[in-house]
Every structure is written in C-alpha cells, then in structure tokens.
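Omission of a single protein chain aside, the complex is shown with its protein chains in their original locations.
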Amino acid sequence: METTRKGYYGWLFAMPWLLGIAIFYLYPLLSSFYYSFTKFNGFDVTGFVGFANYVELVKDELFWISVRNTFYYALLAVPTGLILGVFLAIMLNVKTRLQGIYRVIYFIPTLVPIVACGVIWQWLLNAQFGVVNYLLYEVGLPQPGWFSSEIWSMPSLVLIAQWCVGSGIIVFLAGLQDIPGDYYEAATIDGGGHVRKFWHITLPLMSPVILYHVIMALIGALQQFILPFIVTGGTGSPANSLLFYNMLLYKKAFAFFEMGHANAMAWLMFVAVMVLTVVLNWSSKRWVHYMGD
Amino acid sequence: MNSVRQVNWTSKIGAHAVLVLFSIFFMVPFFILVSTSFKTQPETFVYPIKWFPENLHYENYLDVFNVIPFFRYFFNTSFITIMNVIGVLFSCPLAAYALARLQWKGRELVFYITLAVMMIPYAVTMVPVYMIFAKLQMIGTYWPLILPAFFGAPFFIFLLRQFFKGLPKELEDAARVDGCNEMKIYLRIFLPLTKPALLTIIIFQVINSWNDFMGPLLYLQESGMYTLQIGLQQFKTSHATDWPALMAASVLISLPIIVLFFFAQKRFMEGITFTGIKG
Partner (left out) sequence: MTTSKVKGLSLVLAVTFFIVFALTGCGSGNNAGSAGGSSNSGSGKESAAGKVTKLTFWHPFGSEVEKAAMEESVKMFNDTHPDIQVKAEFIGGGGSGNGITDKLTVAINGGNPPDVVAFDRFMVQQWASQGLFEELTANAQAAGVTADQFYDFSWKEASMGDKLYAMPFTTDDRALFYNKKLFREAGLDPENPPKTIAELDAAAEKLTTKKGNRYDVLGFIPWMGQGGVLTWGWAFGGKYQDPETGKITANDPQIVKALEWQAGYAQKYQVQAVNDFASAVGGDINPFAAGKVAMMVGGSWEISQFNTVPDLEYGVTPLPTPTGTDFNTWAGGWSFVVPKGAKNKDAAFTFAKFMSMEDGAKNYAEKTGWFVCQKDMNSELSWVKSEPRYQVFVDLFPNAYARPIITKGQFFFDQLNAAQEKAHLGKGDAKALLDEVTEKTNAELAK
C-alpha cells in the first residue's frame, strides 16, 4: 500500500520532466534517427537511403579530420581543465580576507559575452601584433604563431578555453567544502604535510566530483562549437586544424543542405559519448571513493 | 600550536601569490575589454598595444544607447531570464526529488535517461523543436524561449538530485509519523532545505538565459522583442565592426550578472554537493 502511494507520487513529481524528455529530447532524437537514413536537404525528404549517409561519412576525409581534431582537443582540454580547476579551487579554498574578491575575479570570464571573449584573445595572441608575442619578444623568448600556425592553433584554443574554467572551479570548490574539517585536523596531528594531505585526503574525497567534472568536461569538449567558430570565422583554419565535429555538422546542415549527413553525424556523436560515459562510469568503481560507504 | 599557526601563515602567503598570478591571466583580457570600450576605433589597433586609452571616450557607452534600445532589450532579456528561473525552480526540484527520495518503478531508467539527454547535440534538437513551436503558432513570441524551462533541465535535475540524496533520512521519517503527505513533506521540509542548491541553479540559469544567442535568434521576429545578445550583433557590419562600442556593450551586458554573482557567491558555493554522487 505504502509503495503504490509513493509510486504514484514519484510519477506525479517527475511528470513535467517526463513530458520534457518526450517533447524536447526523445522526439527530436527519434526524428533525427529517421532523417539519418534519408536524403534530406532540411526541407524535403527525397528518399530513403539506408546506411548510405553513414557510409559516405566514413569515406569523407573532412569527417575524420574533424573527429581527430575534436578528440585531440578533448585530450588536451579535459586534463588541463581538471588540473587547473582542482589546483585553483584548493587555493581559493584557503581562508583569506580576499577570498570573495578572488572568487569573483576567477568567475568573471565566464560572464563575458563569447563574441567579445573570442576577439580579445585573438588580439592578445595575434602572432605579429599581439601583446603576448610582444612581451615574449621583449624578454627574448621565441614567439609561437598561435592561431596562424597549424601546430599551435589547438593549444591556443585550449588556452582560451581555460580562461572560462570558472564554472569548473565552482564545482571543485563545492566539492572541497564537503570534506569535513576534522579529517585534516587528524592528519595534521599525525604530522602529515600539505602534499600528503592532498594525496590521501583531498584527492580521494574529491574523486566523485572529479568523475562528475570529467564526464561533463568531456561532453563539453566533444561538443565544442562556438569558440572555434568565432575564432576562425567558421572556417576551421589554418589547414582545417580547428575544424571541430560540431562545426562540420553545422556546416553540413545549414551550408551544404545535407541534413541527412548531419543527423547521421549527430547520432554517431551521441553513441560515442554514451559509450565513453559508460566506460568512465564503469572504470570509476576502481578510483572513485564515496564518503560514508 | 605556534608551528601550526606558522604553517597556516606561510600557506596563506603561498596561496596569495598563486592567486594573484592567476588573477592576471583571468583579469588581463577583461581589463582589455574595459580599456577598449573607452578607446577610439583607430586606437584599438595600435601596435604595441595601448593599455590605457589616451582620453576616456565614454561616448562609446552613449553610442550603445543610440544604436540599440538598451533598456528595452534589457527589460526583454530580464523578462525571459526571470521566467526561465521560475520555470526551472518549478520543474527541476520536483523531478530531482522524485529521482532521489521517492520509490517508483522506472526511477533508475529515468535517471539514466536524464544523464543521456545531456549528451544530445543542440544541432539535432534544433529543427524538430522549432517545428513543434511552429505548429503551435508560437514563433515570434516568447513562449519557445520560456516553456522548455517548465519541463526541466537535465543538468539542474542531476545537481539537485545529488543534493536531495545528501539530506538525512530521519527528516522524512519524522514527518511521515506526523502524518504529512508527500507533497507536504516536499514543500515544507525538503524544499526549504535545498535553498543553497536552488540559489546555485538560479545563478546558472541566469547566466544561460542572459547569454543565450541562438534561441532568441531563431524564435524572435520583431526587433522590439530582441534581447541584449542579439543587440550585440548590431555593432557589426558586413565589412567591419565597431569594436569600442561592442566592448562597451559587452561591459554593460555582463555588469549586472557580475554584480549578482558578487553578492551571491558565498551562498552559491554551498549549493552544490556531490556526496551522494552515485549511479
């Protein structure tokens, strides 16, 4: 009796969200699945083509370039964001009088409109006229080509993306606040130094947050779109080194009128992210520690 | 005792040093944003860079008000933002509570679906969702920008679920003994306890709605209804961009949320919890 009553409430409470899933996610996802098997220019479906869209994608050189770039970005950006985020969060968690001010400073970049953000970094990193290379030149260091160089363009983008790590820092800060203070006090009495405390208390107890962040950052990295789009004016130059998966998808959908291809791409991405998340979640059993377990 | 204090003291100095160093990385681009907003167009591209404008051309800010109906857009953006906040405050805690504290068939499945839908690229949902709103004759109104919030957002539901899971079980047991029904337990006991978490999703939602460009671009059709982010586009022409004015507008657009964050940040941090993060 008790469970049926509760069961009823469960459905009732979740009802808006269940409707939301159906209307705003499931239906679009299913229609996208259907379109991925059709010849579709965005306006008319002109035929059912089976797996042809998928086959053509696999044969498309640009598709693989975009896959490679996107994974390369994720490989650079996710660990960098994680290390920087955890490190800065620990620093920001040190109780000082300026704590509030620091936190605002580190969060401000996430509030700046992305159009302005992209442009300012282009100025700063302009190979010939930018401030960064000017300063490097003054102190006698070599000046990379940043966005004009095929090799440096991706690291440059990762650098810019770090500027917006603010929301990551917040998540880690919150995680740090969950760690009971007496753990550290006990460690201090045992004579543990900062480094020991970090490895034996902070890191294990933060591992659920880290798992969460890695999953979210991975999804974000694989779906990166606006930043490279603005920085390269939609071209992905130099030499397609900043052509991201979602940029190609967008191009196929709205510039090439190949909505069938675009939907096939979207589905491949969806499956890839699902698989990665499941793998991460599964591996997490080995390295994530839950408090109170 | 003395040595502990000393360790504290040195670690504080160290933290300050690191934080100041990184503050430069985080503040310099913002500083250039502000500084450019007071420059003339030719001054913007002088090499090597001018850190400070020769004269404070505050007229760039006046330009912003001349080029776009700033207050109108500000009001529109605020309206959409507030409605979205109300929307997620209605839908997300409800769903999160159901996923965290109620027993029902399909709960686990719905939780996994909630995680999965976070991974759907926007390009996939864009056209089908537009078709729905077109059929409902809602294009050109604020509805398509507001309604979805009332049906939940996966990220917030996930966040709140973790928070609800972290609350002690004794709370609801006591209430149930008192004969409260589920809705009362939710409204009277649990919802008030999630205030910090709700504050967190408010801030995140404010930022999302405030900076949303694609949504207003697709759905709004009348310039009187536009938002600030679309207004930002009006400083660009086919061949050139009025950078000082665009920067001034960017400053004006981000200022309100910077102020908001400044006042909210302390409680904001308390709002996210992960102790209960588990499948």
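Here are a few things to note about the model shown:
Going in written order, the chains are labelled A and B, and every chain counts its residues from 1.
Quick note on the criterion: contacts are C-beta pairs under 8 Å (C-beta built on N, C-alpha and C of every residue); 3 or more make two chains touch, one makes a residue touch a chain.
As the structure is a computational prediction, the values presented were derived from the model and not from experiment.
Within the whole complex, the absent chain has one touching residue among A:Leu18, A:Val115, A:Val132 or A:Leu157, and that is A:Val115. Checked against the full complex, the one of B:Leu19, B:Leu220 or B:Ala248 touching the unshown chain is B:Leu220.
Per the touch definition above, the residue from A:Tyr73, A:Phe107, A:Phe147 or A:Phe270 contacting the chain not shown is A:Phe147. Hidden from this view is one chain, which touches chain A at 5, 8-9, 12, 41-44, 115, 119, 122-123, 126-129, 137, 145, 147-150, 225-226, 229-235, 237-240, 250-251, 254-257. Mapped onto chain B, contacts with the missing chain fall at residues 41-42, 45-47, 63, 66-67, 79, 83, 86-87, 90, 126-127, 130-131, 133-135, 137-143, 146, 150, 181-184, 187, 213-214, 216-218, 220-226, 229-230, 232-243.
Methods note: only the chains that are shown with their structure count from here on.
For this pair, chain A with chain B, the centres built from the Cα atoms lie 16 Å apart. Within the complex, the chain A residues that touch chain B are 3, 5-14, 16-21, 23-25, 27-29, 31-32, 42, 88, 91-92, 94, 96, 98, 100, 102-117, 119-121, 123-124, 129, 131, 134, 163, 167, 170-171, 173-175, 177-178, 188, 194, 208-209, 211-212, 216, 219, 223, 246, 249-250, 253, 259, 262-263, 266-267, 269-270, 273-274, 277, 281, 290-292.
Within the complex, the chain B residues that touch chain A are 4, 11-12, 15-16, 18-19, 22-23, 25-30, 32-33, 36, 45, 47-49, 90-92, 94-95, 97-99, 102-105, 107, 110, 113-125, 127-129, 132, 148, 150-152, 157, 182-183, 186, 204, 207, 211, 229, 232, 243, 246-247, 250, 253-254, 257-258, 261-262, 265-266, 268-275, 277-279.
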